[in-house]
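Scroll down for the structure; my scribbles are underneath it.
Our next item is chain A:
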Amino acid sequence: MIKNFIISGSGGQGILSIGTVLANIFMLNDLFVSYCPCYGAEMRGGAVNCEINMSNEELLSLQNEKADYVIALNQTSLDKFINKVKKNGTIIVNSSLAKIEKTRNDIKYIFAPLTQEALKLGNIKIANSIALGILSKITDNFSIEKVKKAYEKILKNKTELIQKNIEAYLFGYNYLQERIQ
Partner candidate 1 sequence: MKEKTLLKGNIAIAKAALNCGCSCYFGYPITPQTEIGEYLSFEMQKNNLAYVCAESEIGAINMALGAASVGAKVMTSSSSCAVSLMQETLSYACSDELPIVLVNVMRAGPGQGYIFPSQGDYNQTTIGGGNGDYHIISLSPSSVQECVDMTYKAFYLAQKYKNPTILLVDGLLGQTAEPCILFDNPYKEIDNSSWALTGAKNRPSRKIHSLEPSQNKLNKHILNLKNKYDLIEKNETDYEKYMCDDAEIILTAFGSLARAVKAVVNSFREKGLKAGLFRPKTLYPFPYDALKKIASQAKAIIDIEMNLGQMLRDVKLGVLSDSKVYFIGKPTGNWLKKEEIIDSVENILKENYANI
Partner candidate 2 sequence: MQIFSTPKSIKKDSSFSFCPGCDHGIAVKLVAQIIDEMNLQDKTIAIASSGCSVTLYNFLDVDCIESPHGRACAVATGVKRAHKANGKEMFVFTYQGDGDFASIGLSESLHSALRGENITAICINNTNYGMTGGQLGPTTVLGQITTTSPMGRNIEYHGFPIKTAEHVALCEGSAFSARVALYDIKNIINAKKQIKKAFECQLKGYGFSFVEILSNCPTNWKLSPLDSHKKIENELSKIYPIKVFKDITND
C-alpha cells in the first residue's frame, strides 16, 4: 500500500509545517515515509508545496507524478495541482481562498472554508491543521496521542500553539461528519 500526498498553498500558511507533522504521524505509526519540500524554481516567491509519500513497505519512489490526496489552501495551488490528483483521488480545497468549482469529474472534491473556520477558532494560522484533520479522517484512523506527539516534534515546547493546532485538527477531523449529519 503506497499513498502519495501533496500539500500546497502560499508562504505563511504553514504548508511545510503540516507536511512535516503528517510525515511524523506516519513515522510514529511505523510506516515508511518521505517528505520533500517544494524544491526548484518555486523556492522563492509565494507558492509553497511539499510531497509526502507513505508506504507499509520500503519506500522506493521519492518523487511521483501524481498524488492520491492533494490539499490546496488557495486558488493558485488549486490551479497548479488539480491535474496532479490521481483518478479517483481526493482534493481538499480551502474555499475561503479558492472558487468552488469542479473542473474534473474523475476525482473527489472536498470544499471547506478553512480560513473562515480557523478565524472562528481564533487563529487564522491554524487553517492548515483543520485541513490535516480532514485529510486524516478520510485516510487513516491515527490515535490522537501520536498526532499530538507529531505536533510536539515540530512545535517543540510551544504548548499553547500545540493545543490550538490539536483543537483545529480535531475540528477538521469531525468536520465532514458534522456536515453530513
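The definition used in the following text is that a contact is a pair of C-beta atoms (placed from the backbone, for glycine too) under 8 Å apart; a residue touches a chain by one contact, two chains touch by 3 or more; residues count from 1.
Regarding selection, all candidates are chains of the complex that A comes from, given by their letters.
What you see is a predicted model; the values in this text were computed from it and never measured.
One candidate among 1 or 2 touches chain A in this complex; it is 1, while the rest do not. For chain A in complex with candidate 1, the residues that touch the partner chain are 20, 23-24, 27, 32-37, 39-41, 43, 58-65, 153.
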